[in-house]
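Note that one protein chain of the assembly has been removed; the remaining protein chains are unaltered in position.
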Amino acid sequence: MQLEARLRELRSQGRKLLVPYVTGGIRDDWVDIARAMVDGGADALEIGIPFSDPAMDGPTIQEASAVALARGTTPASVFADLRGADLGVPLVAMTYYNLVFRAGHQRFAEALASSGICAAIVPDLCLEESREWEAEAAQANIETVLLAAPVTPDDRMAAICERSRGFVYGVGLMGVTGARPELAASTAELATRLKAHTDRPVLMGFGISTPDQAAEVAASADGVIVASALMRPVLDGASSESVGALVQQLRSGLDQTTTG
Amino acid sequence: MQLEARLRELRSQGRKLLVPYVTGGIRDDWVDIARAMVDGGADALEIGIPFSDPAMDGPTIQEASAVALARGTTPASVFADLRGADLGVPLVAMTYYNLVFRAGHQRFAEALASSGICAAIVPDLCLEESREWEAEAAQANIETVLLAAPVTPDDRMAAICERSRGFVYGVGLMGVTGARPELAASTAELATRLKAHTDRPVLMGFGISTPDQAAEVAASADGVIVASALMRPVLDGASSESVGALVQQLRSGLDQTTTG
Amino acid sequence: MSEHSGRFGDFGGRYVPEALVPACAELEKAFSEAWQAPEFRAELDGLLRTYAGRPTELTECPRLSEELGIRLLLKREDLTHTGSHKINNVLGQALLTRTMGKPRFIAETGAGQHGVAAATAAARFGLECVVYMGEVDVERQELNVFRMRLLGAEVRPVSSGSRTLKDAINEALRDWVASVESTHYCIGSVVGPHPYPWMVRELQRVVGDEARGQARDLLGGDPDVVVACVGGGSNAAGTFAGFLDTDARLVGVEAEGGAAVGRGVPGVVHGSKSLLLQDEEGQIAEAHSISAGLDYPGVGPEHAHWAASDAVRYVSVGDDAVVSAVRRLARTEGILAALEPAHALAWIIAASGTDELPAGSTVVMTLSGRGDKDVAHLIGLE
Partner (left out) sequence: MSEHSGRFGDFGGRYVPEALVPACAELEKAFSEAWQAPEFRAELDGLLRTYAGRPTELTECPRLSEELGIRLLLKREDLTHTGSHKINNVLGQALLTRTMGKPRFIAETGAGQHGVAAATAAARFGLECVVYMGEVDVERQELNVFRMRLLGAEVRPVSSGSRTLKDAINEALRDWVASVESTHYCIGSVVGPHPYPWMVRELQRVVGDEARGQARDLLGGDPDVVVACVGGGSNAAGTFAGFLDTDARLVGVEAEGGAAVGRGVPGVVHGSKSLLLQDEEGQIAEAHSISAGLDYPGVGPEHAHWAASDAVRYVSVGDDAVVSAVRRLARTEGILAALEPAHALAWIIAASGTDELPAGSTVVMTLSGRGDKDVAHLIGLE
């Protein structure tokens, strides 16, 4: 399943896109959690491959990564868990570049592909550094999602939108991942700028946690990515069903926004 | 009573001289202690006027001074205690120069005299600095005892012996006051040197605590001064009688040495 | 000095999220311009001289030299204001911060020396200052925590990961990405994304440039060997920069438990590609060193390049040798070295009389900082 094709298809049906995130290996039953997310209405899933030094993540994803690593999670174990899981939606890996670099671009891309993942987000690879990876990933049919930030200037944003595959990831605020009580004003602004630059699906992430926030963002973007707001209850012991229910609420929030 | 005259007289009778020391104000009954010392056979008494910073004293006399000061002892209180006590032997004050200087030479000397003290030892007034005091003390009939140390060169020793009044105080060792298990070799050496320089009584102090040590020193000197070995029991609560008994033992030790 | 590519052979680069790209670019431009501007150089030189106490001495060690059979000269960064070479870097970055018009200055710190230096420069320039420091380091370098606070900086203990330097950098990056428009991130070593490794090396080259001149005055020529400790590698980079074009053999000394060059493999963390202690999968390993300043699993990319190109030889020493080196220098020369530069000394002591450092060798060693911050810890070991 190709990510971008799928998202374009859903968007063309007037659907706002929902991409929940789960840290691979965060619990024994993490694949069940992923499945519950799908059942709750996810259009694709972002699968975090935990890294020891998640410098772009806030406390929740840091903790999720640390917990997963402490359980012995490795990229290989995440891949193994996914192989044959057949979650029914496109899977996007999200990890830091050192795991990619250490494995080797080609090897890593092939490992992703063979476990059913079709795209990758590598947040510490900025435009200048990511070209090589993008090319080798593409060879393995892995789409590389590039990110744009509120401070990204127009010329750079154009290049990002041009080169990104799958979707364009709008980092809605200047900061790390994490739920926040208020939606950052920068989120809608960036979404609007990105939409003006590209026809590719534009998904916004960082700081989106409630159905209302999701709905508000989706007014100017094609969809949202929700991570910390889902991983917090997982860390606190919530059942996969209740996480699925949270996703469902987000889904409902988004569906209210759906424009014909 | 003049100190030097008295000591010469005793010496001429073949007696070895014993000068015990007591810290003025060390206890309520310090005058009784002094009297017991006389009864035990003291030929003169050294009365310490306690000073806050007794830099030339070892732990025992430091403690004795601190205890006396803590009881509210002042030079004036020591003088008052002595006035009319009529101890029957010459009294030599021993104190640090700042107490003398602060009172004023003349005033201090007169205060000594009017309390029945006839001589003074000021250990931190070396030859160069003491001349003024010596003169003003002499005006009040106070004899100033000068000290010589093992390192004092011959020319200086001659001057000390020349200017000292009462006796010449031989500081038997390089160090502070205090009982020591062994007699310093320097004690006898210094005594011999001093005796070669002067006809004035030569008394040795510092580090003499037992009757045997006193006897050994007296073989080459005219007598001894004993301080810490007596103040230690006083600090530890010994009765004035038992201090008198210690003095008596020292007396016996010395009397064995007596040369016809 | 013209603009720099940001690459050192296969190493270096700028591996940062898009949110930080403009700030890195702005800094690169600001530094490139400033470094070519005589007024900036004059202002920095003035500060280094009249405020920070430069030039620092090159001190002979008569007693230790005799014991070791070599001639040992110490470049005395311990005599600078705040007590380590870190001040050279922060004053430059504080000036740039003023140039860029940012009111806030953040830093990570391991040993606390960079944090103290950053807090100092911030106070001197009236900048708000926050310093991130791993909890482990907050404990073992308590004195420096106090110093930073007195200087008006806020010290934020970092409790994630190994709770040492690498985690402090992560936390500083997290702050920076959220505050980049008002904040300059003052990195303390030759690590991080371009332009940091280049910029910090240039700001530290005053150490090597001075030392070379002083060594020529004292020795009538260049020393046989130049030695410096390597954590991130800034004092070593600054030192070596002054001697790269001489015949002196250059030796970088790592902590055994943090020997990124010695035992690391290529990787990317904290914004650049370099050698890195990591596991098979690419998870960063925790370094373990008695010295907080060398307790770091990475190393500056230029060192990785120097190692690959054999321009510098890298060795490592263990904690015990380091502690005895501190004691030995204190007792023979009356100089209390920080644990970090004591690594360099420990190697010199071990190598003296061997082929590495034959009798009669002339050796310049950078004494990158003073040991006051470490004495409580050292006494605790007794």
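The first chain written gets the first letter, and so on, giving A, B and C; residue counts start at 1 in each chain.
Definition applied: a residue touches a chain if its C-beta (ideal position, glycine included) is under 8 Å from a C-beta of that chain, and two chains touch if they have at least 3 such contacts.
Keep in mind that this is a model prediction, so the values were computed, not measured.
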{"item": "Among the chains presented, those that the missing one touches", "value": "B, C"}
{"item": "Residue among B:38, B:126 or B:235 that touches the chain left out of view", "value": "B:126"}
{"item": "Residue touching the undisplayed chain, where the options are B:21, B:51 or B:167", "value": "B:51"}
{"item": "Touching the absent chain when the full complex is considered, from C:57, C:139 or C:209", "value": "C:57"}
{"item": "Residues from chain B at the interface with the omitted partner, ascending", "value": "51-58, 62, 66, 69, 74-76, 97-103, 123-129, 146-153, 156, 160, 171, 173-176"}
{"item": "Positions on chain C where the hidden chain makes contact", "value": "49-51, 53, 56-60, 63, 76, 78-81, 83, 119-124, 126, 142-143, 146-147, 149-152, 326-327, 330-336, 371-372, 375-376, 378-379"}
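Here, only the chains that are shown with their structure count from here on.
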{"item": "Chain contact topology (line, ring, star, complete or other)", "value": "other"}
{"item": "Most extensive contact between chains (C-beta pair count)", "value": "A-C"}
{"item": "Chain ID, smallest distance between chain and overall C-alpha centroids", "value": "C"}
{"item": "Distance from chain B to chain A - Cα centre to Cα centre, in angstrom", "value": "95"}
{"item": "Chain B and chain C, separation of their C-alpha mean positions in angstrom", "value": "66"}
